[in-house]
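With one protein chain withheld, the remaining protein chains of the complex are depicted in position.
Here the chain labels run A, B and C in written order, and each chain numbers its own residues starting at 1.
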Amino acid sequence: MSSTRKKQRFRSYFSVTGWIGLSMTLSVLLIALIGPLVTPQNPDDLLGLPFGVSQPGALFGFDSYGRDSFSRFLAGGRYSLVVAIIGYLVGASLGLTLGLLAAYSRGWVDAALAWTSEVLIGFPALVLMLLLVAGLGTSFWVLVVALASVNVPRILRIVRASGREVRDAAYVEVAEARGEPRRYIMFKEIFPSVLPAFLVDAGVRIPASILLVASLSFLGLGIQPPASDWGLIISENRVALTVQPLAVMGPIVALALLMIGVNLALDGFKGNKSSYRRDIS
Amino acid sequence: MKGTTDMDSQQGNFIENIKEGSLSRRQILKTAGALGIVGATGSFFDSASAATVSPEGYLATIKPRRGGNMTIGIGFGVGASNDPHVSPAGDQNVIRNFNVFNLLFWNDKTGALKPALATSATANSDATLWTIELRSGVTWHDGSAFTADDVVYSLKRIVDPATNALGASTLAMVDAANIRKIDNLTLEVPMKFPFSVLPDQLATKGMSIVKDGAMTFDPPIGTGAFKLVSGDKNRIILERNNNFWVSGMPYLDMVTIVNVMDATARINGVRTGILDTIYPVDAVGAASVAKDPKVITFVNKTRTYLPLYMNAAVKPFADVRARQAMKLATDRESMNRVSYAGQGYIGNDMFGILDSGYPTDIKQTSYDPEKAKALWKAAGNSNVKIELWTADEWPAQQSSATVWAQQAKKAGINVTLKTSPADQFDSKVYGVKPFSQDYWNYRSILTMWQEAFNPDSEYFKVQNWGPEKTQKLYKQAVGTGDPKLRDEITKEMLTIFHNEGPYIVWGFQASPDIYTSRIAGQENSSVRGLNGFHLETFFIKPL
Amino acid sequence: MPVTQHSATGNSNLLVANQLQVQGNDGTFTIIEGVDLVIPKGRTLGIVGESGSGKTTVAMGLLGFSREGTRISAGSVSLNGENILSLSPADLRARRGRDISYVPQDPSTGLHPGIRIGVALREMLSVHTNNVENIDARIEQVLRETQLPTDAEFQRRYPFELSGGQQQRVAIALALVCRPSVIIMDEPTTGLDVTTQARLIEVIRDLVRVNGTSLVYVSHDLGVVRSLADDVAVMYGGRIVEQGPVDEVFMNPMHPYTRGLLEAVPRALTKAFKPRAIAGDAVEPWDWPTGCPFAPRCSHHSPECDVSMPAPVWPKESHMLRCINFENALKQKTTLEPVERKNDHLDAGGQKENVLTINNLHANYSRSKLLKGKKIVDAVNDVSFDVEAGSCLAIVGESGSGKSTTLRCIAGLHEPRLGVMEFKGEVLAGRARQRHGDIRRLVQIVPQNPDSSLNPKMTVGEIIERPLALYSRVPKEARHQRVLELLELVHLRPAMGARYASELSGGEKQRVAIARALAAEPSLLLCDEVVSALDVAVQASILELLEELRNDLGMTLVFVTHDLGVVRSIASQVVVMKNGQVVETGTTKEIFENPRDTYTQELLGAIPHLRPTDYPGAPE
Partner (left out) sequence: MGRYLLRRSALAIASLFALTTLVFVGVNFLPGDPATAVLGKSATPEKVASIQKALGLNKPIWEMYTNWITHALQLDFGHSLTYGTGAYGYSDAVQGTAVSELIGGSLKNTAILASVSMILLIIVSLSLGVYSAMHRGSIADSGVQFFGLFFLGLPEFVLGALIIIAFAFYWPILPAISLDVTPKNLVLPVLTLVLVMMGSTVRLVRVGVIEVLKTNYVVTARLRGIPERRIIMRYVIPNAIAPVMQVFAIATGLFVGGVVVVEYLFGYPGIGTGFVSAASGRDYPVVQAYAVVLGCTYIVANFAVDLIALLTNPKMRAKATS
């Protein structure tokens, strides 16, 4: 294998649109993470008239309470992002372990896990979260647990599906013939092959989790005021979309860029040239 | 202001007889509220500069006419029951009950007590026995005649513990077992102790008069301006009661009340003419339509208030200096600006504004962070952290709490704003958390006191404040037949309340209404928006 | 431009490809280049080459088709004198299937799974002919020609309801039904059992003869092409490197590559010599050198070879090749060693020691699914045999014979239902995990498919190191060194240790799989069809390696295969299986020279073989 080919493959990890998507995603994440540190105004201070329009010092005008929309936008991404990511990670660690177990086990363990996850998936994500939040309140950990319980069965299914493809691979059989322990086969032999599907899923699922938290905030059952949160900002200010659109545009555009960016990046990633060539030959 | 004093003028008669048809539109117009309609071109937020049209000028040009359908969008609250005595507090229930059933007395748009199904109520000299005269010629929706039996049944039913009526405690002073029919249109209501303001109690929302023997209410048979055609959890349809006892009213053939949960969707509905009006509208919603020429905006300066309550039995609020510091840390102007677009009355930590028993000579408490800080420190609370609990259950609830927390921080009070989901506020916050919010629609000063500040009151436990001296004063007030003396006593009570009380009453609700331009008959009401729920006064503008 | 003698005869040339070139859409790589082919009426052209040589691309190019992501970038294809590449898409479509038709490589995926056979045949006729009357008769006729049942019930079947051989006949019937003048067949018998393949080849041969159809037959199997074709084109690196009448090219190969191929084919019917591998790996389109693509692997390589692709030369009138050094190469006499095995002598010596004894082995597959009930499939039925220490025992049989299941039982991957397996006197537990640590180590398996036998997410070094760590035979510090030794043992460069499986060729992968097994220092090596997925040139090198390891390390081999040629070149003892049962056992010599069972005889008879005279430099 020549080094030029390696370089080619590296360059073709992402297509041009893939790189655009990646940079869109990263810039939204960056805004969400460092935004709260660089707000020009205190996002909670009442500085102007409700729905006052843009003026020097208040780039995006004022929100429904007369707070600086721009500062609230900057401050509003982090919390739901952190909730979504932690909720995802908790769900992913459980979903991954159970998914690998199901993929490797066969038999009743697999059947039970697969079936349970199917039943749980039967609960639409938003509905499940509404139920949990209605019962347990809307604290940080409740949101995390709710997100995790949405994610576990879905991740389990993906891991199981792609794990099953590997499960019958000759190298897994060879490992079995060697008498390898189960743990080794699950995590060392099967997991690395599940990883790409798992990561692609993560790429879609983390933004989807962010969106889910935003939807919940939108319905008034997620993050609670006066916290600034993108979903909440949209919910609080959308009534004035015709009067003061700048109050909602920040979060709308940020969420859209995040979703589009992640999808572009994943598409760009899949369009890897070396695999395309392998298809032809 | 006026209100009860008018009625109290006749000696021995607490209530003036009101002639048939006296509740005419003309009279309503003459006593219209203080603030006019905000013209279609004026913004809700800079109405000071906007041309305001006086209601007389606006309405005098239009003659009311019969016919038409009005659609009202409401975020249906929890539950629905056609039984007016147990119906939950959701707006859809209140509006339906108020228009299908009638009370014995009701408040007009100025808050003045007016006879409805009763024509008068007269107490004996020590106010232990009330004689209530009823309106003649009133018929139920099913055509039968309204009599004293119906009233006796209704009052007993409300008080009966088996009914579990929401208003039972409001009539706690009534000796229900001995309520007695005198003749077809007269009954006697004995009191357990001297009580001189029974009509005020009878004007509160749980006091609907139902037909003698009524147990099920499908359909509800009332005496109100409208009959219920159908009602489910998404839509209530009312049609005109042609035999309504106020002649000529109602004007509308039909009123449709629809459930639109989302406030923005409701406003969109009015802006596009699908809904004729909506309830409630908050300042944010009104601001969003301020420049929309298709929408008429009304602002009602009401006497509804949303106090912040402090539980006086709990530290740090047990210390009166702490309570005073909290009041001084309140920037009322800011809260009024954000929550009521600057159009509500500023509160002075007392309720009953515009009532004759309200002390107007007390200096307005204003935002004084320095003094607040000093008092808070003096009470030993410098390092105390407090939580303010709020929810998005009532209009302006969340915004006022948010603003309060911001201002109080500047006065050295370490406060964290906590938000509960709206549906859990009543059960998990209200009366449980030591510092949160309350919501009171207009009721007379003594009725208010009776519900919240006597140790045996239903809501006493919420703030646990009611010193002996005020209890004594309350007994005196309800025991006297002299309205002047009563006003003196309530003024004294409210002064104590102002100085030591558990409520931060920062303002009274300015409640905007928005209507499509085809609707007429709007009035400014100091009770609540939407003409104080008097739907019989609306009509469709002739083309 | 005349390509061969036949091209001069004008009219009789049905299909002529001229300087055909196919490139990737972006033009960065070329898959085939400068392909000149002439197919006269009624003749059969075989195209042979290793995988990746471009033979399928040529076959499709002859129909004016190129796969997704590629395009025909130069040249012409004329059918009956008309350049089909310049036709409109609709006209081209009309020719396909009617005048020139195609039989795909894998019938199980080449047939629409949801269309009944009769419907598919009817579709061809209705699309391509206006003659509606005789459709039924024509369908019946074509089914008879391909020796398929003609009844209505059969026509109502779906492809999945047919056996592999029947599926391929249906594919041929579809290609034949419109009576095209040329048929292109792309490896139509690959994946079929030898006996099925033999019958299908008969069918094809008859069809071509009876109908006078021209045939292009693409295959990697030299034996099949030898038995079927009139002319042959040998492809390498996207070019035709040698071309001519089949007798001429096979008996007198001139290109070093063709000669290498012929030397690499394992032969079942002669013990005259061992197959010999061609060094190196096949070149892929994007790695083409500027000169002769075979040059890097060629033992007659000279600097001029790297300058440009050699121009065609015609040493004989009809024999074309593209090599500048062929005359030198021909002078060099190849020497081939005869097949000879130690164990052949062991038989005589009589000091028998059985490493492995299998007694009355029964195994089945029971599929129990939730709510589906149990379904039992007998896979191995009363199988017994012994394996002598240091020998190589081959288990042969067609698909479904139970040979792989037997091996999996020995490996501890499949739990037998009945029977006893003894290894060095100890009873083997059904599952590898239940076995004693040292037994687990001593029995190692090399799986069939090189593509799935290595974990794609691990480096070669990690893969080979794992058994060292698991069995703790080598101290941690010494493991790296041991990995390098093992790589050397299987003739891989030390640098390979850092590679991933996807960066290796098929042969290299199989070497790594062998090294991994060797890392455990086994005494019994189980090989499951280890060469069946490899190109013939590489196959020989793996067989050489196994032979060498067995001799040097004293291992015992159990070798499962369907290829009798492979058996003859490696095994000392043979077990022939059919339908889960052993039909015959014996030494290789006995089985091949004096088969007693009719099934064994049938198997041997079905092999499409090269002729004895096809081996240049073969010792008599």
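FYI, a contact is a pair of C-beta atoms (placed from the backbone, for glycine too) under 8 Å apart; a residue touches a chain by one contact, two chains touch by 3 or more.
Computed from a predicted model, the values in this text were never measured in an experiment.
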Partner chains on view for the chain not depicted: A, B, C
Residue of B:177, B:215 or B:543 touching the missing chain in the full complex: B:215
Listed residues B:143, B:161 or B:213, member touching the removed chain: B:161
Full-complex contact with the absent chain, from C:124, C:249, C:356 or C:407: C:124
Full-complex contact with the absent chain, from C:63, C:363 or C:566: C:63
Residues in subunit B touching the chain absent from view: 71, 73, 76-83, 86, 88-89, 161-164, 166, 215-218, 232-235, 258-262, 264-266, 268-269, 271-272, 274-275, 421-424, 426-428, 430-431, 458
Those residues of subunit A which, in the complete complex, touch the missing chain: 115-116, 118-127, 130-132, 134-136, 211, 214-215, 218-219, 234-235, 238, 241-242, 252, 255-260, 263-264, 279
Absent chain, residues of subunit C that touch it: 60, 63, 65, 67-68, 93-98, 101-102, 104-106, 109-115, 123-124, 127-128, 158, 160-161, 171, 174-175, 370-372
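The rule is short, and it goes like this: only the chains that are shown with their structure count from here on.
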Distance between the centres, which are taken as Cα means, of subunit C and subunit B, whole angstrom: 90
Distance between chain centroids, defined by C-alpha means - subunit A, subunit B (Å): 47
Subunit A-touching residues of subunit C, taken from the complex the two chains share: 24, 29, 31, 52, 67-70, 284-287, 370, 411-413, 432-433, 435, 437, 440, 443-445, 447-449, 452-458, 463, 466-467, 470, 499, 503, 513, 516, 520
Subunit B partner contacts - residues on subunit A that touch it in the complex: 44-46, 49-51, 64-66, 133-134, 137-138, 220-221, 224-226, 236, 238-240, 242-243
Touching residues (chain side subunit B, partner subunit A) in the complex: 45, 263-264, 267, 283-285, 287-288, 290-291, 334, 337-338, 341, 392, 398-399, 402-403, 405-406, 417-424
